[in-house]
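And then chain A:
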Amino acid sequence: MLSVTGLRAAYGPVQVLFDVDFDVAAGSVTTLIGANGAGKTTIMKSVAGLVSATGGTIRFEGRDITRTASHDRVDAGLCLIPEGRLVFPGMTVEQNLRLGAIAPRARAGHSGMLQEVFRRFPRLEERRAQQAGLMSGGEQQMLALGRGLMARPRLILMDEPTLGLAPVMVKQVFETIEELRTAGFTILLAEQNARVALELADRAYLLENGRVALSGPGSDLLGSPEVRRAYLGM
Partner candidate 1 sequence: MRGAGMILGVALAVFGAAVPAFGSPYLMGVVFQVAMWIALAQSWSMLSATTGYLSLGHAVFYGVGAYVCVLLTGTIPFELALLAAAAAAALFAALVGMPVLRVRGPYFVILTYGLSELVRHVVMRIESALGSFGRMIFDVPATEVLLWWMVGLAVLATLGAYAIRHSRFGAGLAAIREDEVAAETVGVPVTRLKLLAFIASAAIPGAVGGLALLRTSYFEPAQAFDPVISFTIVTMALVGGTETVRGPILGAVGFALLSELLWSSLPQLYMIVLGVTLIAFILFVPRGLSGLVGRIGRAG
Partner candidate 2 sequence: MAFLDITGVSKRFGGLMALSDVSLQVEKGEIFGLMGANGAGKTTLFSVIAGHVAPSAGEVVFNGTRLTGLSPSRICRLGLCRTFQIVRPFAGLTVAENLRVAALYGSGRKLSAVEIARVVDAALEAVDLSDRRHLDAAQLTLSGQKRLEIARALATGAQLVMLDEVMAGLNPTEVSAMLATLERLRGDHRLTFVIVEHVIGALMTLSDRILVLDHGECIAFGTPEEIGNHDRVAEVYFG
Partner candidate 3 sequence: QDPITIGYSIARTGIYAAAAPSQENPYKLWQTQVNAEGGLELPDGVRRPVEFVSYDDQSNPANTVRIYEKLITQDEVDLLAAPWGTPMHLALAPVLQRFKMPMVGNTAASVQLRNVAPGYIWFPTSAIPDTMGAELAKMMQAEGVQSVALLANELPYSQEFRSFLIPALEEAGIEVMVDESYPPDIKDMTSMLVEVRDAAPDAVVAMTYPSDAFLFAGQAKELGIEAPFVMSLIGPTIDAYRKANGTAVNGVVSSAHWSPEAVDWPKGQAFFDAYVEAFGEEPDALDSALAYMSLEILQQAVAEVGLDPEALREEIASGTFDTINGEVRFDGVQNVVTPTGFVQIQDGKIELVWPEAVKTADYAPKQGW
């Protein structure tokens, strides 16, 4: 579904991604793991079109989208749930969700989707008239997730979706991911909670300093002594 080859990206003069290759199969969960600063967020942003690639190609459903504008990528069915929440602080929860469905492909069924999101995150429904900027860190994270779903994406890019969530919520997020996969969504996940992520993942990539160091089925990486030592704290 998504196929990235030779991806390079840089912030000004500093190159952070060096020829990254990976694939995401339709209907699968693919995980990126790696230390701080390895380049996970940068990959996510390149795929979403927020950081422009300085080299390589990104293909989505066979189409080359390397140079496509970010909003066209959303409309093509590719949606980023960014790290650090990025909600619309002055708008209500409901307006935030509504804005999630601004891409043409999502407009039609947005009210049904809204109910769906509220079902998954009852806390959001409780606070639907609350200004997003006044919510707690975790609540904002839920909102970002919900807003991403509103775009009815086929491929969801989740950058650390459990950051700052209480365990009960983390569990729920992983359950949601699981459900989304079952429902036919494709997911690319960057996660520090490496163990759960790897358990869940169909395929995983380990990044080191902007390069893919290791890849394979999630369970393989989970079993790799190197990964266990460096990323799972064992």
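Here, contacts are C-beta pairs under 8 Å (C-beta built on N, C-alpha and C of every residue); 3 or more make two chains touch, one makes a residue touch a chain; residues count from 1.
A word on the picks: all candidates are chains of the complex that A comes from, given by their letters.
Computed from a predicted model, the values in this text were never measured in an experiment.
Novice: Quickly now, which of 1, 2 or 3 touches chain A in the complex? Give its number.
Specialist: Among 1, 2 or 3, only candidate 2 touches chain A here.
Novice: Where on chain A does candidate 2 make contact in their complex?
Specialist: 11, 14, 33, 35-37, 41, 83-84, 123, 134-139, 141-142, 160, 163-172, 192, 194-195, 229-234
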